[in-house]
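Structure first, commentary second.
Apart from one protein chain that is not included, each protein chain of the complex appears where it belongs.
The block that comes next holds chain A.
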Amino acid sequence: MEYVSPEGLRIDGRRPMEMRKLQAEIGVVAKADGSAVFEMGNTKVIAAVYGPREVQNRSQQLSDQALVRCEYSMANFSTGDRMRKPKGDRRSTEISLVIRQTMEACILTQLMPRSQIDIYVQVLQADGGTRSACINAATLALADAGIPMRDFVTSCSAGYLNSTPLLDLNYVEDSAGGPDVTVGILPKLDKVTLLQMDAKLPLDIFENVMQLAVEGCKAIADYIREVLSENTKQLEYRRGL
């Protein structure tokens, strides 16, 4: 099947280096300390942060830093075929772990010992790149909650089909069987915190694809910065400053 046409257009009409349309909204869940909705094309994810708060399970309490917990769940209607089990399956457990480790690297946990930060991510619509959308949404939600962080974490995926590196794969391109590289970076510090790939890729092409994903992450970081400064302006306005 042809994923990149001879004119250089992908199935959904994008260019190989073009990302899907980004949309983000902060403060959607009233009860949460911080929350955000992040959309990458048709993938829509909602993240809510509760914390820092008292540790619920005393045995897990850490005396020198905050405990970061994460749960990833997909809605029944998020995929094309209706899912039976929204959470608890192996993929969800793995992604929860990945998000937790990624966010733990950027939160200044030393500032909040003996406390707990819960990050809950709910996928409303899945169209490829859910992992990345979840990390981006979690970053926004943590910022909304006012939790101190070293830097944002932004994430993007890239692949290699029809001898072309492609940025931000959707579900069809992801299921094509080609490689899928997911990268998470701290944009200001220019450090990689998450790197995952499946399938095979020659080393020199891998460097290209990873570089493309990193560019995508930087573009998302610009967008997130814009969204947050807009949000701060709104808050200032409401406070009458």
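Definition applied: a residue touches a chain if its C-beta (ideal position, glycine included) is under 8 Å from a C-beta of that chain, and two chains touch if they have at least 3 such contacts; residues count from 1.
We take it that contacts and distances are computed from a predicted model.
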Checklist outcome for this item: The chain missing from this complex carries, among "Ribosomal RNA-processing protein 42", "Prolactin", "Phosphatidylcholine:ceramide cholinephosphotransferase 1" or "Guanine nucleotide-binding protein subunit gamma", the UniProt name "Ribosomal RNA-processing protein 42"
Next on the checklist: Just to verify: which one of A:61, A:101 or A:125 makes contact with the chain not shown?
Outcome noted: A:125
Next on the checklist: For the chain not shown, which residue from A:82, A:200 or A:239 touches it across the whole complex?
Outcome noted: A:82
Item to check | Contact with the hidden chain (one of A:29, A:112 or A:220) | outcome: A:29
Item to check | Touch residues of chain A, complete complex, unshown partner | outcome: 28-32, 35, 42, 46-48, 50, 56, 71, 73, 75-77, 79-80, 82, 86-88, 118, 120-122, 124-125
